[in-house]
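Removed from the display is one protein chain of the complex; every other protein chain stays in position.
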C-alpha cells in the first residue's frame, strides 16, 4: 500500500520525546526519536548501518547516539562521528535523518523528500488549541490517551467524514435516533473536505445532555473537517432551538472540537493521536475527567468496528459491495487521497515536486 | 482443501442460538446465527455487504439484524429492508442466507446449494437420542462440552473408524491389553462404514468396569459407525462371557453410544460436538457426572494426538509412510470422502446434482 510521503505526520506527543530513546514504527519504517540537550527533537532511522541493531537500544552521549553493540556514534544530523577500534570513521557512514518539527504539543516527522519539508505546511486550522494554551483561554484542552488501532489509517479517516455512523456506533454517547434520516451535506475546497449535518429541535445526544442539561429539545450540529489523508477536526455541539448557526452562535452554545491525527504504523495498524477542546466548565476538573472518559469510550467503539473491518478485508466473502448515500464523504476522501498519492508519484518520477508546481 | 458442501453440518448446540448473535466460522466461512422471536434459527453470512463489518456485531431488531456501523438492516431471508440516510434500498442488496434446520438438540446448516437442502437428509440413525428425550426413556443423554480441535476434521473422523488406537491412546479409560491383537472387521454399505471388534472373555476396560463392577471377565464390543465425512456413532459396552451379541442382547448389558459431529472450522481446525447415551443408572447424577468426566478426559487424549499430527503434517520429515492392517477403516473413509467430493464437483460442473442422479 502506498502512503503519501511529502506531508507531516505526528510521530509522538511532545512529552514522549525526551532524553531517552523512543522507538516507533511509522509508515512501516523503524524510527527513533529523542531530544537534544537544548530540547530539539531528533528523528533517525532506527538501525545502525553496521549490524542493524536498533539505535534506540543504544545510549545518548550528549546530543549523539552511541550504538549499543559496538559504540558507533551518530550525531543529530545522522553523521557518524566515532567508530571505536579505529581512528577514522569509514567514509560516508551515516544514518537517515527525518525532518522534524514540534507543533501543537506534538512532534511531527516528514517521511518524504527532506528538500520539500516545510514548517509552513504544518497543520494550523485550529486556533482554539493555541487559545487553550494562552493566558486568557476561552477553550480547555484535554489530550486523549495514545490509541493504537489495528486497522489501516484510512478506515479511521473514513470514519471521520461519516456522521452517519454515529447513530449506530455511538448509541450511548453521541448518537440520537432523530439524526438517522437527516441528510448529510458534503463539500470540498482544494483537498479539504467538509461533511456536516444540523439536527434541529430534537433531544440532545447523551454526551451533550450530560453537560448542557437542557429541559427540552435542542438544535444540534456536526461539522467534520477532513484534511486528507490523515487529519480531521470535528466541530459539534448543541444550543436552544432556533439558535444562531454562525461560528459566533456556536461559540455561545455548548461546543466541542475533537482533533484527530492518524499516523500509519503499517498498512494495517495506526498510531491514533487525538485531543478534545471544550468551551464550557473550563476549570472544572470533574467535567474534564468525565468528558475524557466519555470520549475515550466513544473512540473505543470506533476502534472495535474498524479493527473488525480490517480483519474482514483480508477475505471479504462478499462479491459485490453496496454503495450508499452516506458514502459521499468516504468516496471523496478516498478519491482525493488516491489523487494526492498518484500526483506525488508522478512528480517524483518527473523529477519535479508538487510544491514546485503549485 | 475441498470440503463436501451439499450436506448438513452442525453449526451449534440449540442452546447456543438465541436472541443474541452468535459468530462462528464454518468451512472457512464466517457465519452468524440467531433465532427469530418465534424461535426459528437463522444463519447468515457474517458480513455486511456495505463495509464488511460482521453482522454479528450489530443488533437484532425484531427478526431482522441491523448492522452495527451504518444501520443497514437485513431480514431473516437475507434481504436488505432498510438503508438509513436514503429512501430506497439499493436494488439487489442482500446477504447470503444458509439453509438451516434444528434437529437432535443442534442447529445444522447446509453450506452447499440451497436448492438441494433437504431435511430428509438430516442424520437420523440414532433413535436412542429421541428415546432419551421421550416420556419413558431407556436411555440417558449427556452432552459433552463443545470441543475445539486444532486439526483437520478428517483426522477426527479417521480416529473414529479406528478401534486399534484405543489400547494405546486410552490406556486408562477405554483400552485393555487383551484387545491389542484382536482383528478388526471393516465393512461398507453405500457410504456408511462399520468397523467393529469383539474382545471375548477378558477383563473389562477401566471405564466399563467402573459401572459394570464385574467380578470376572467379560465379552466386550466396539462398533464404530461412520457416516462420511463428518458424523460417527460408537456403540460399545460389555456383558458376561457368552452374552447374546444381538442388538437386544447388547441392550441387556452395560451399553453406551457416543455420537460425534465434526464440523470443519477451517482446513486445520474443527468444531467438535458430541454426546453420550447410556442404558444404566439412568437417574443417577453421580454416575452422570463421573461418566461425562471420564469421556471428556478420553476425548482430550485424542485431541492431543490429533493436534500433534496436524502440526507434524506441515512438514512430515518422513519420506515414505507405513501402511498397517489397522488402517482398513481409514483407507475406506478417505477414499469414500474423496469420491463424495469429486462426485459433488462433477455434478456441479455438469449442472446436475447428486440428488437428481440417485
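For reference, chains read A and B in written order, and residue numbers begin at 1 within each chain.
Everything below uses one rule, namely that contacts are C-beta pairs under 8 Å (C-beta built on N, C-alpha and C of every residue); 3 or more make two chains touch, one makes a residue touch a chain.
Since the structure is predicted, the reported quantities are computational estimates derived from the model, not experimental observations.
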Give the residue, chosen from A:15, A:39 or A:90, that touches the chain omitted from the document. A:90
Just one of B:95, B:132, B:169 or B:347 touches the chain that is missing; which is it? B:169
Could you tell me which of B:91, B:215, B:248 or B:324 touches the chain that is not displayed? B:324
Would you indicate which residue among B:135, B:190 or B:316 is in contact with the undisplayed chain? B:316
Residues in chain A touching the chain absent from view: 29-30, 45, 47, 49-54, 57, 66-72, 80, 83-86, 90, 93
Could I get the residues of chain B that touch the absent chain, sorted low to high? 164-165, 167-169, 180-181, 183-184, 304-305, 308-309, 312-313, 316-318, 320-326
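Throughout what follows, only the chains that are shown with their structure count from here on.
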How many degrees of rotation bring the Cα atoms of chain A onto the matching Cα atoms of chain B, given to the nearest 5? 120
Centroid distance [mean C-alpha coordinates] between chain B and chain A, Å: 49
